[in-house]
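With one protein chain held back, the other chains of the complex are shown just where they sit.
What follows is subunit A.
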Amino acid sequence: MKQLAARLLAGVGVLWGAATLTFVAIHFSAGDPVLAILGGPDAIPTPQQLAQVREEYGFDQPLWVQYGRYVGRIAHGDFGESYRLRIPVTEAIGKQIGATLQLALSAALLAIGLALASAVLTAKRNPWVRRVASASELVLSSSPSFVLGILLLLVFSFQWPVLPPAGSNGWQTLILPTIALALPIAGMLSQVLRQELEDILEQPFIAMARARGLSQTAVRLRHALRHALVPLVTLSGFIFASLLGGAVVTEMLFARQGIGRMMLDAAVAKDAPVVLGITLLAALVYVGVNLLVDVLNGLIDPRVKPR
């Protein structure tokens, strides 16, 4: 119980750190937020307008006062209003999050599924199968999503137009971005999983299970896989981070709705509340994922004490 409290406190610390860093980054980057509020770089506001907005949003206050107000508002769950869209940040995120969740979930499922299949099927099998699998994983895990995305577009939308190149309505538009987002993650995961599986298949209890009459495949599925899940769960944080980072690129490339694209637009337009809101949301999910990792590892491995 005490440990749980400590972890929650640490989580709050992480959120505060993320909020502060974002605040600093936005403050010191080029461009004037007031211009963003008044309609972006093309707007030609009068000095009166500028002064008025400055006062309204508190930009005339010393930095530490701005920071204090900002943290205070966040602590109360108020993330402010988007400069550009003129709606509360929570509402703006709410509108976009569905599409990103859809993409992230389907990509995560595909990546984990591919990684598990490739690891289970190729670990300690025929050396040639193994070599081919591990070479393709290496290529995939080092290919950025946008390169894969462009290749997929070229082949499946332009050469053979079987799938739509852009948009975010309907399952057809989900396929190509999902693949582009999932493949690098799958490549990385299956490298880790295969290594883990091969270590486990060397363990004496595997030989013992074989001596009870289990087949090669049954031993993998009934004994070894559960052990391999431990690093997979531990890597959830990495998976989440890759999905988020990949989502920005993928959503742009396939012209999809979503948080990633919104984040990029907001950053370009210096729409500080939106950038802050998304950053904090990501940090929150990250903290949550890592708490969940501990719980799951405790469930998978009885030797791990719940922390």
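Structural remarks
Going forward, a residue touches a chain if its C-beta (ideal position, glycine included) is under 8 Å from a C-beta of that chain, and two chains touch if they have at least 3 such contacts; residues count from 1.
As a convention for this text, contacts and distances are computed from a predicted model.
Note on the omitted subunit: UniProt lists it as "ABC transporter ATP-binding protein", one of the names in "Putative membrane protein", "Formylmethanofuran dehydrogenase subunit A", "ABC transporter ATP-binding protein" or "Neutral metalloproteinase".
Screening A:Leu214, A:Ala241, A:Ala282 or A:Leu296 against the full complex identifies A:Leu214 as the residue touching the chain left out.
Mapped onto subunit A, the interface with the missing chain covers residues 124, 203-205, 207-216, 223, 226-227, 300-303, 305.
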